[in-house]
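Pasting in a structure now, in structure tokens, and then I'll have a few things to ask.
Left out: one protein chain. Kept in place: all the others.
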């Protein structure tokens, strides 16, 4: 089970979903890959609250899906109920992705760095790995193609948030600054939502900047669990806003009544 | 109506269809474009005689179609009856064409030259045309992609068979010799079947060479109706072989009972 | 968001001077009702993209709407040449940028995929390449020595397609499946207007989501236009109307005769229903009806 948030009537997974959801809007056109319970819940919640026009392609396939429950795989057809289009991967999906018709994608990595780059390939040297991970999948593709990238992590610690990735599987802001623009990529990472806090990205350097702290978490907690130096905003650091009772009710009873999102914890 | 062939129990359109048909085989994978009655009849006849495994995609769409009759447009769905697959143009067709999975295509032009290049774009200068023709369509594409190209013409005269095209819409053997190979193109034109004769292509220069004369046609007739110098084969020039009674019966009663092929004359 | 609108309002989305791409292929599936409305609204200076086109391009030229045609082929196939296309190009009144089918497809794909170019072997060795030094580059692959043509982006302002059904949100279905190259223009276009035989409840899409052709976010306006491809065909519903092509070509032999024909049979009828009645009415619709596939 996931931890309760002190002073809020919710758990940390719920706070993460709601925070993710609020970053979505009516012009969000999103899709999801494997093991993406937090974003999937976020898209569904946003659509049932403030963003009814939001487009979400379940598993990158099932556009406007409205599943009764969320299955154990977010690439499973169990997620596709109620869709108005089953698109396909070779033509539909890769056309809409390359052309940035889809504008929103979320990924997490076994390692993430200050610029929102991710590693899901290998821990240790590529040719002599300490741990061989599944691989980057579509991260190297979608990181380059999609303008609004969101990152999340349910394991905010110094092994995940590292100064230097062992392998860059997916491009966030790259080396920072105008690196994406120089390569001709649109947009870049917008937020990184973790079990401790929310980062946005400092506009010039494109390094992670503390945007809000979850209740009960201190700046020192975040520093101690982050392997790179964090940019601090001017002024006071806000507390991550509380979910409303409506958001929690809809998340718990309509979006994810079987708590599939706990699989990420 | 088309002319009877002296000494044969058929007309010249029938002789052309049968000659075309005999150049097909069980490993022919063909498709057709607009106003292609002679090749369409040829594919259907071959499949009903010596090449039952031949693949033909009607209008480039309907694979293994077996139409009861041939409609007034060879791009019409009236040609698609009995197909085992309706492929589509954007993905299926252009994949099979680019990869030369389809190996056979036939085209004709308002002008053709000695190397089997064709013009269907313009008579006169491109920018100040004497006659603006429909355009090359897919000729520039398929001429480059498909290894076995067949040409035909029902108007064998010196205005059609010219020394120099006003515009090269489609590539045959190009400038001759190894031009196609230098550009990385497979195969090239195999035969040109006209209302007077059959040409093949001299193996080194790739110029049209007289392969057979239809009954009643002399070498001088062909020369007088051809605007370029024709390569003459060693030895005697054969007469184009006669259709069998079976071929004619099948063509007339099964393949094209409504004489759609006469639209080319 | 309800995207269903009138044909007049949808046509108003096309500004003078726009690059407009027309769906369908040759005698099939062209968005004729919408093309007629563009003529009625007297659009001017359009750049018209039609991969393999015929009647819609000829109507737009006859209506004085066209600056340049970008196409692989414009004709009525065995029913003749497209007369206004031929005459106006020969007169130098309308420009023609001739590409081949696949060169155009690759330019549209470069646009759709946000790439500087798409490679193809199409066009090598032909005179087409020399027409377009700014948009087609013949190159040699440094590793293999192979020749190819780099086809640059072709941005499209508005794509016009005709299909079988749509819902109010803009999901569109081509039945039984997409056959022609309409998806290439839709994917390259900033705005797509779909005319459809029927506007249907969204439930028809959620009941068979595998049959949806374009998702709602690719479609900007939906107009119900039954028989909206007439006089071209719409597989499997109806065939093309040969008599219209014949009458049109015959009238085009004389400019005055054609002017009267075009006013009476094409632009004059106030509504699309009136247009169908002016071109054979119920009898014509019965004549072209196909047994369903």
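Letters A, B and C mark the chains in the order given here, with residues in each chain numbered from 1 onward.
Here is the rule we use: contacts are C-beta pairs under 8 Å (C-beta built on N, C-alpha and C of every residue); 3 or more make two chains touch, one makes a residue touch a chain.
Quick caveat, the model's predicted, so the values are computed rather than measured.
Enquirer: As a test of the contact rule: which chains in view would the missing one touch?
Expert: For the complete complex, the undisplayed chain touches A, B, C.
Enquirer: For the full complex, which residue in C:177, C:203 or C:259 touches the chain that was left out?
Expert: Per the contact definition at the top, the residue touching the missing chain is C:177.
Enquirer: Using the document's definition of touch, tell me which of B:60, B:73 or B:98 contacts the absent chain.
Expert: Checking each option in B:60, B:73 or B:98, the one touching the absent chain turns out to be B:98.
Enquirer: Among A:48, A:108 or A:180, which one touches the chain that has been omitted from the display?
Expert: Of the listed residues, the one touching the omitted chain is A:180.
Enquirer: Of the residues B:82, B:238 or B:257, which one touches the chain left out of the display?
Expert: Spelled out, the listed residue whose C-beta touches the missing chain is B:82.
Enquirer: List every residue of chain C that touches the chain not included in the displayed model.
Expert: Touch with the absent chain occurs at residues 113-121, 137, 141, 143-144, 146, 148, 152, 176-177, 208, 210-211, 293.
Enquirer: Given the full complex, what residues of chain A touch the hidden partner chain?
Expert: Output for chain A: 34-35, 61, 72-78, 80, 86, 88-90, 94, 98, 120-121, 126, 128-141, 143-145, 167-171, 174, 179-180, 182-185, 263.
Enquirer: If the missing chain were put back, which residues of chain B would it touch?
Expert: Residues in contact with the chain left out: 29, 53, 55, 62-64, 80, 82-87, 91-92, 95-96, 98-101, 145.
Basically, only the chains that are shown with their structure count from here on.
Enquirer: When I count C-beta pairs in contact, which pair ends up with more: A-C or B-C?
Expert: B-C is joined by more C-beta pairs in contact.
Enquirer: Using mean CA coordinates as chain centres, what's the gap between chain A and chain C in Å?
Expert: 41
Enquirer: Averaged over CA atoms, how far is the centre of chain B from the centre of chain C? Could you give it in whole Å?
Expert: The computed centroid separation for chain B versus chain C comes out at 29 Å.
Enquirer: What residues in chain B touch two or more of the other chains?
Expert: 90
Enquirer: Where in chain C do residues touch two or more other chains at once?
Expert: In chain C, the residues touching two or more other chains are 183.
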